[in-house]
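Remarks on the structure that follows.
Just one protein chain is left out here, and the rest sit where they should.
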Amino acid sequence: MIDKTVPSLEVAVQGLEDGMVVMVGGFGDSGTPHELLNAVLGRGCKDLTIVSNNAGDGDRGIAALILHHRVRKVICSFPTTAHNYAVREAVERGEVELELRPQGTLAECIRAGGAGLGGVLTPTGLGTELAEGKPVIELDGRQYLVERPLRADFALVRGWRADRWGNVVYRYAQQNFNPLMAMAARCTVVQVDHVHEVGEIDPMQVHTPGIFVDRVVRVEREVRA
Amino acid sequence: MIDKTVPSLEVAVQGLEDGMVVMVGGFGDSGTPHELLNAVLGRGCKDLTIVSNNAGDGDRGIAALILHHRVRKVICSFPTTAHNYAVREAVERGEVELELRPQGTLAECIRAGGAGLGGVLTPTGLGTELAEGKPVIELDGRQYLVERPLRADFALVRGWRADRWGNVVYRYAQQNFNPLMAMAARCTVVQVDHVHEVGEIDPMQVHTPGIFVDRVVRVEREVRA
Amino acid sequence: MSRGWSETEIARRVLADLWEGAYVNLGIGMPLRLNELLTPEMGIILHSENGILGMGPAPPPDRRDDDIVDAGKAHVTLIPGASVFHSADSFAMLRGGHLDVAVLGAYQVSMRGDLANWKRPGQRLAGVGGAADISVGARRVWVMMRHLTRDGEPRLVRECTFPLTASRVVKRVYTDMAVIEVTEHGFRLLETAPGYTAAEVAAATGAPLALPEGVGG
Partner (left out) sequence: MSRGWSETEIARRVLADLWEGAYVNLGIGMPLRLNELLTPEMGIILHSENGILGMGPAPPPDRRDDDIVDAGKAHVTLIPGASVFHSADSFAMLRGGHLDVAVLGAYQVSMRGDLANWKRPGQRLAGVGGAADISVGARRVWVMMRHLTRDGEPRLVRECTFPLTASRVVKRVYTDMAVIEVTEHGFRLLETAPGYTAAEVAAATGAPLALPEGVGG
C-alpha cells in the first residue's frame, strides 16, 4: 500500500545533506514550514542554498539556519522584512550570497523548473538593474529577459490536509510558493495539520497532486498565545 | 452590484466579430462549450481563428463552424479524431489553415499568453518536424524551442459552477484547457450548469478566479439519451 | 500643516478615481490606507500578490488568521466572493494585464513614468518583492506618495536618481499637494490640494508641469 507519511520530522528530512539546494515555502508566517526548518537545523546540514520568497525574519526558520551558519546562498525576492538582521548581517560580512529575483519571476522560475521548461521570458525587470547580467531576447518586436529555471534537491512545503498518497490541500493564502516548490524538487516534503486516508479528499479540491510529493509528516498546528 | 451573469447565449457572445481569434476549451466532449459554439454559429461570424485542442468532430461544435465556412485557421494539437471529416476536407481544399502544436506546448503557450510571458522554452519537438521554422535557444548547454504565446479575443469556456463575480469550479476532467484559456482572452465567457450567489463558493475551491472572467451564462446540462 | 491632503485624504482622492468592479492591487505602505476606506458597496476587489483576490480589512485581534495575510504580512480578511491561489497564478494576473489598477508607493517618479520604489541608491541589501512585476503588469499604475522628500527635494523628477523598478509605467501620481498625470509629454497637473496653487505645485515638482486649460502659471 502506497503510504508517503513518515513518522517524524527527523525522518522527513533524511537525505538532506550539506551543499544541497532547499526550497522553502511560505510568505511571512503564512504557509511556512517552521517545524521542518527546525528539523533541518537539528540535522546540522551546512552550505545550503535556500530558495524562498523571504530570507528569514527574527531568529527562527531560515533566520535560525543563517544564524547557525548553515546557509551559503539565498535566492529570494524580499529579504528586507522588519527583523531581518540575520540575513542582513550575514550578507554584510560576506558569509551569505544573495540572489534577488522579482517575486513573480521567482514564482515562475520555480514553476518552470518543475515543468521542465528551459526558462522564463518576462518583461519584468527590463531597463532596471534587476536585468543586469541576464540575457535579453527579442520576439515579435518586444524584448524579454531570459530568467533561468530553478530546481532543488529538497522542497519543504507547508499544507493543511494531505492523504497518504501525498495529495495536498492548502488553507487560504497558505498556498503562495508551496504548490510551485512541490513541483520543482527531487524530494518534496510536506508538513500538514491533518492526514487523511486515501479517497477522503475530493479530487476536485486537490491543490498539489500526490505525484509531486515524496513525504508527508503531520505536525500539530502551533497555537499562538 | 457586480454581476457577470448574462441572460442568454446570444448576449454571451456579443462582440464576437469576423476575423477574431477564439479559444475553445474542452477535450473531446469533456468541458466543451457546445452551446456557446452554437451561439457563435448563430451569430454568423466568419474568418475565425480557432484555438482548441481538437479541431471538431462529427458535425457539431467547431466542426459545425468549419462546415459553415466560418473558420480560416485552426491552432490545435490533435485534429485527427475519429470523425474529423469537417476539418480534414476543409484543410484539403485549402479553406482552413492548420497550425499544429504539441498538446503540452499548446497548453503552456496559452498560459504564457494569459500570464504576460514572452513565450515558452520547451524541449518538446526538438529534432523533429514539429520544430520547423521555430527559433532554438541554447541555455546552460541545453537546447529549447522558443514557442510563441497565444492570446485570443474571446475564450469560450465550459465550467460546472460559477458565482456572479465569475469564480468558476470545474467538474472532474472538465478542466483541461478551460482554466488556461480563461486567462488568455480579452473577453472570457463561461457557460456553467449552476450559478451561485457571491460567497457561496469556498475560496479554496475556486479553479478560475473571477478576475479572468467577463461573462457567465447558465446552460442546462444536456441529458444524453 | 492645514494645507494639502493627509494620507487618508490622498487615499480618499484615489478612491474617487476607482470604480465598481475594478480589480486593484495595493502596494505596501501608504496605499494600504485604501483598504481602511473601502466598503462592500463600492464593489472594488483587492488583489494581494501573495495569493488573494477579494481581500478585506484587518480583523479584530481575536479573529486573526495566520493564513490570511496581505503582501505586507499583516492580518487581513477575505470578503464574500474571494478566491485564493498560488504565487505563479497570482503574478499571472499582474504580468498578464488583468489587474485594472495598481496603487503603489514610490521614492521617485520621472516625467516619462519611470518608477523607483524598491531601493535607495547605494543600499546594500534591498528587496524588490512584487513591485517590479506589479508595475510592469497592471493596466494602470498609480503612485501615492508625498510630493517632497523630508529634505524638501522633489520626488517628481526629470530622471530618477534612485534605481528603477520599471520604466515608463506610471500613469498618475497622487500626493499631498496634487494629482498629476504622466502623459507622453511629461507631467500634467490635474488637481491641486486645498491650500496649494498650481504655481506652488509646479515649483515643488522637479520637471516641467503642464497646467490644465484655464489655469495660469
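Each chain carries a letter (A, B and C) given by its place in the written order, and its residues are counted from 1.
By our rule, a contact is a pair of C-beta atoms (placed from the backbone, for glycine too) under 8 Å apart; a residue touches a chain by one contact, two chains touch by 3 or more.
Note that the structure is a prediction, hence the values are computed from the model and not measured.
Q: Mind giving the shown chains that are in contact with the missing chain?
A: Per the contact definition above, the missing chain touches A, B.
Q: Consider the whole complex, including the chain that is not shown, and state which of A:Ile50, A:Leu65, A:Leu117 or A:Val217 touches that chain.
A: Going through A:Ile50, A:Leu65, A:Leu117 or A:Val217 one by one, A:Leu117 is the residue touching the chain not shown.
Q: Give the residue, chosen from B:Lys4, B:Arg70 or B:Arg88, that touches the chain omitted from the document.
A: Spelled out, the listed residue whose C-beta touches the missing chain is B:Arg88.
Q: Touching the left-out chain: which of B:Gly19, B:Gly42 or B:Pro123?
A: Here the residue in touch with the unshown chain is B:Pro123.
Q: State which residues belonging to subunit B touch the missing partner chain.
A: Against the left-out chain, subunit B lists 27-31, 53, 76-81, 84, 87-88, 91-92, 98, 100-108, 110-111, 122-130, 160, 170-180, 207, 224.
Q: To test your reading of the contact rule: which positions on subunit A touch the chain that is missing from view?
A: Touch with the absent chain occurs at residues 1-2, 111, 113-117, 163-165, 167, 183-184, 198-199, 203-204, 206, 209-212.
Note that only the chains that are shown with their structure count from here on.
Q: Can you tell me how the remaining chains group up by touch if subunit C is left out?
A: Drop subunit C and the rest stays one piece.
Q: Once you find the CA centre of subunit A and the CA centre of subunit C, what distance in Å lies between them?
A: 29
Q: Just give me the whole-number Å value for how far the CA centre of subunit A lies from that of subunit B.
A: 32
Q: Using CA atom averages as chain centres, what separation in Å is found between subunit B and subunit C?
A: 35
Q: Where in subunit C do residues touch two or more other chains at once?
A: As it turns out, subunit C has residues touching two or more other chains at 78, 84-85, 88, 91, 94-95, 136-137.
Q: Taking each residue of subunit B in turn, which ones touch at least two of the other chains?
A: 115-117, 203-204
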